[in-house]
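Just one protein chain is left out here, and the rest sit where they should.
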Amino acid sequence: MSKKGLTRRQFVKAGLLTGTGAALGVGVLKPTGLWAAPAKIKGPVKVGYQAIMSGTLAGYGEFHKMGVVMAMEEINKAGGIAGVPLEVEFRDSTLKKPQAIQNARYFVDSWGADFLAGVDSSGQALALAPVMAQLGKPLMVTHAATEKLTEIEVYKKGIKEIFRICTPTYQDGNAAAFVAQGLPAKKWATISPKYEYGYTCWNMFKDTLGKLKPGVEFVAESWAPFGTTDFRPHINTILDAKPDGLYSVEWAGELITMIKQANQAGLFKKIKHIMLPVGAAMDVLEGLGAEMPDGVWISGRYFFMFPNDQRNIDWVARFRKRWNHYPAYVSETGYSAMYAYKQAVEAAGSKESNAVIGALEGMKMGSPAGERVFRKQDHQAMYEVPWGLTTTNPKYPFKVMGKQVIIPPSEFFNRPPFEGPNTHPPFKG
Amino acid sequence: MNSKGTHAIYLAIILGLAVLGLVADRFVLYMGMRVMLLAIFAMGYNLLLGRTGLLSFGHGALYATGAYGMALVNLHLTPDPLLGILAGVALATACSLIVGFFCVRHTEIYFAMLTLAFGMMIFSLIWNLRELTGGDDGLVGISRGSVLGLPIAKDGQFYFLVLFFFALTLWLIHRLRGSAFGLILAGIRENNQRTSFAGIPVKSYRLAAFVISGVFAGLAGSLGAMLESNTDPFSAHWSHSAEPILVSLIGGLQTFSGPLVGSVIFVVLREIIQRFTQNWMLWFGVILLAIIMGMRGGVMGGLEKRLKRGPAPAGKGEGS
Partner (left out) sequence: MLQSIVHVCLAGLSQGMFIWLVASGLTLIFGVLGVLNFAHGAFYMLGAYFCYTVLASLGDNFWLGLIFGPLFVCAVGYFVERYFLRYVYHLDLPYQLLLTFAFVLIFDDLVKIVWGAGSIGSPTVPGLGGSVSILGRMFPTYSLFIIAVGPLVALGLWAALERTWAGRVIRAASSDREMAAALGAKVPLIFTGVFVFGTWLGALGGGLAVPYVGLLTPGMGEAVIIEAFVVAVIGGLGSLKGAFLGALIIGLLSSFGTRFLPTFDMFLTFILMALVLLWRPQGFFGEASR
């Protein structure tokens, strides 16, 4: 870390100069980390990473950092990327769009980043798409889930700089519908966040489940604003509608609060089938401990028990040794994002943007989450994430997945061109 | 400082910024635009706060109406930037008229709370009218087009449009402050009753100040939407209204140049802190504390005091 501190001080000095230059109106300072000849790999590979590191969601930033720092340490210990070291710089994205854009511009134009990664908020990811096209550097999204990013910005508008390594809303909406198809529940209701993510997922779930299982009813919706601390009125709404299935894409702290309050209201005794698309997040499982009921369907962007192969088991063990913590899903996506860049740079023999983008398109990579393939048309990584039923396991101080269901991504990911017949699941043929 | 000297300084600043626009790299250009936009926002705002003595927590929402007005015209009607800006400013003006009409009935904390309430109503509308505003995703894909045949798509080109509006704002606010209107506003701040006994319709003047500051908030908002090529619902949140207050306080409430200097300090300081640490809120808070405790008249107020060697026009004595 001390070596990193030194480089950090160096670029801060350069940054101070450009900053004061702006203030005095005399600065004629070009960015210091400019790469004159992009042909061969020289100097370190620099990745600018932004995630939310302040406020109520700051825990997610920590989880991102754990995965990324670990990847950096491992890569550099094993000889770096194509022989040169990997350098990562972190910035707080907050939730505001101008901050995300300022970060991206700083990374590329001032710090001299080769690649960017991170981003939690969907709104920020959408705002960054045209900026990345202008800056001409790839951005690997590791958390923001809006399908609009890959369907519209990448596929339709042709912004090829954007990639996404985590599962999008398809996992939360479409895959959930495939699981719900097999459940005896006929009447579904939702308590979900009162913003685009909540609306999108619920609509996707309704649409797909309606096609898979004609006759299901959707009987109640209760939308909880960002920052809700009291879910009781919402829980009352749901109980009054008497559904036999509850679907909720509440996440992070608000999901913890909702589960605790639903427990107190006896909701889990009245409603047998519960689906929580982001319930398999480590902060939620650890925050709830024994208070998470058994027999609830949960999923996420990655779960540390899947796949049950040597690579993943080893990784989880190394992660726990390094951080004394089970990896959260953003730890895995952050970690794998670094390895995706490593593999692409080494395949391209260059860290020049177009070469790396070319290498990433259609690239297959092994990762703790299993094999990922970056779909060429929309730059979306296709990989398997389980849906599972919560169960008590004495080996863990929190609930884990017991029975798991895996739906192949090709069956439930929307397909290009994303409009017209046979682009939304269920697919014919 | 005499007025000729002042004019020379401002001319030099604008010329300096123009030269910067020709030679600076992309990041400095971007940060320069951020500073100018914040300065437009804050200079207009300080007409209300510093000049008239009214503290508003609703100007973030007026900034946002400018941005959304611009974006809606840009996405649905015409990519012409000037028409877009016109629409943004018009929408912000209309909103400030309505909001201002109700709010100027009160002063002090009641005024602040009323503007907070109206601002949060606008925030809530932007968040929930998803078909129109894109909800929390905001509106994306705003294009810049060209002004009078001159392309402004590139940052280096757009910079000069921002600079033009910045210079225009500087000139307008300067003229306003020196005018009879500006002096009456200052009179209202110093003594409500005396001004009103002098036969001046205090509420109308307050409303005028509110609307004028709203116009500049809308201008900054519509330019901001073009700069970032999107709109952000959080720009309507009350916490965004704190920005021009901070900027005015840092630079100096009672000075013309205060918001200008404050904007530079605010943007550059935050950027520098973020290069050192992800705990930027902590350090930003500490510095803010030092500024409030140490320099009551703001940076420019302190400077003026030094130059004049007279008493500084800091806080107005015993607060209500």
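As written, the chains take the letters A and B, and residue 1 is the first residue of each chain.
Just so we're on the same page, contacts are C-beta pairs under 8 Å (C-beta built on N, C-alpha and C of every residue); 3 or more make two chains touch, one makes a residue touch a chain.
All values derive from a computational prediction rather than experimental measurement.
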{"item": "Neighbouring displayed chains - absent chain, whole complex", "value": "A, B"}
{"item": "Option touching the unshown chain, where A:175, A:256 or A:385 are the choices", "value": "A:256"}
{"item": "Of A:79, A:182 or A:289, the one touching the omitted chain in the full complex", "value": "A:289"}
{"item": "Residues from subunit A at the interface with the omitted partner, ascending", "value": "53-59, 61-63, 221-223, 225, 227, 229-230, 232-234, 236-237, 239-240, 252-253, 256-257, 260-261, 264-266, 283, 286-289, 291"}
{"item": "Those residues of subunit B which, in the complete complex, touch the missing chain", "value": "49, 53, 55, 102, 105-106, 108-110, 112-114, 116-118, 120-121, 124-125, 128, 238, 242, 245-246, 248-249, 253, 279-282, 284-286, 288-289, 292-293, 296, 314-320"}
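Rule of thumb we're sticking to: only the chains that are shown with their structure count from here on.
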{"item": "Intercentroid distance (Cα basis), subunit B paired with subunit A, Å", "value": "36"}
{"item": "Contact footprint of subunit B on subunit A as seen in their complex", "value": "11-12, 15-16, 18-31, 53-54, 61, 90-92, 95-98, 101-102, 105-106, 109-110, 122-123, 126-127, 129-131, 134, 146, 148, 157, 194-196, 199, 226"}
{"item": "For the subunit B and subunit A complex, residues of the former touching the latter", "value": "13, 16-17, 19-20, 23-28, 30-32, 34-35, 127-128, 130, 134-138, 140-141, 155, 224, 228-230, 232-235, 264, 268, 271-272, 274-276, 278-281"}
